[in-house]
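The complex is shown incomplete by one protein chain, all other protein chains being positioned as in the whole.
Showing chain A:
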Amino acid sequence: MTVAAGIGYALVALGPSLALFVSVISKKPFLILTLLSSTLVWLISLIILSGIWRAFLPLNSATWWPFAILLFTSVAFQEGLRLLFWKVYKRLEDIMDAFADRVSKPRLYLTDKMQIALAGGLGHGVAHAVFFCLSLLTPAFGPATYFVDRCSQIPFFLVSAIIALAFVMVHTFSMVIAFNSYAEGNKVDQLFVPVVHLAAGMMTLINFASGGCIVGIPLLYLMAILTLMHCGRMVSRRLTENHRQGSS
């Protein structure tokens, strides 16, 4: 429905991430590089997954359990990749610390590490929004719109933009939680991230039922807000601890 609507949908999905990008990430080139590489990792994971599942596509959209298996395998694979991402990050952190020592600069601060985690998570979120929402948005710039049978009250583009926004939040902040928990060795938080990701994926299965999106999407947002709050709590706890440690 015209260019204005198309841009509107794109901004619904990517607005907060754009704000985060401009305010935090665009100032430090290394964070931009982190964002690009995590987007690339997400894309590669998506390609591998689609390679594995290609033989079974197109799925019969009458039954829901093939989709459940699809979602489960996809989420499991991506969580595995997150672990790999963490290991690579550890090595990079060592290299950067060594470099900092060499030029006699301070080592990476806690806020730096969190910013890197944020950039990584934002990369995943932006990749999700781009591939699941924006790439399907081209017809929205034209004169018409499109409705899906199962969720026939709002245009498909708007629904996918809203879902993408929730997932952007989940991805961005769960990366921060994950990196912090791996660094601290906190088992509960380490499990929190995959569980939330899986739960969010499964919530979208509720959309499968006719009219299910009225229930599914608010639940999805519940997960996103849960992630956000947990992340906020953890970050403030770590920062106060760090500050107290530093000043004592």
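We take it that a residue touches a chain if its C-beta (ideal position, glycine included) is under 8 Å from a C-beta of that chain, and two chains touch if they have at least 3 such contacts; residues count from 1.
As a working rule, contacts and distances are computed from a predicted model.
Participant: Which one, "Fructose-bisphosphate aldolase", "Large ribosomal subunit protein mL43", "Presenilin" or "creatine kinase", is the UniProt name for the chain you do not see?
Facilitator: Result for the unshown chain: "Presenilin".
Participant: Among A:Ala19, A:Leu84 or A:Ala100, which one touches the chain that has been omitted from the display?
Facilitator: A:Ala100
Participant: May I ask which residue of A:Val75, A:Leu118, A:Val193 or A:Ala224 touches the chain that does not appear here?
Facilitator: Residue touching the absent chain, from the options given: A:Val75.
Participant: Please pick, from A:Leu118, A:Val159 or A:Val193, the residue that touches the omitted chain in the full complex.
Facilitator: A:Val159
Participant: Among A:Phe21, A:Phe67 or A:Trp86, which one touches the chain that has been omitted from the display?
Facilitator: A:Phe67
Participant: In the complete complex, which positions of chain A touch the hidden chain?
Facilitator: Counting over the whole complex, chain A touches the hidden chain at residues 27-33, 36-37, 39-40, 43, 46-47, 49-51, 53-54, 57-59, 61, 67, 70-71, 74-75, 78, 95-96, 99-100, 102-106, 108-109, 112, 115-116, 128, 130-138, 148, 150-151, 156, 159-160, 163-164, 167, 197, 200-201, 204-205, 207-208, 213, 216.
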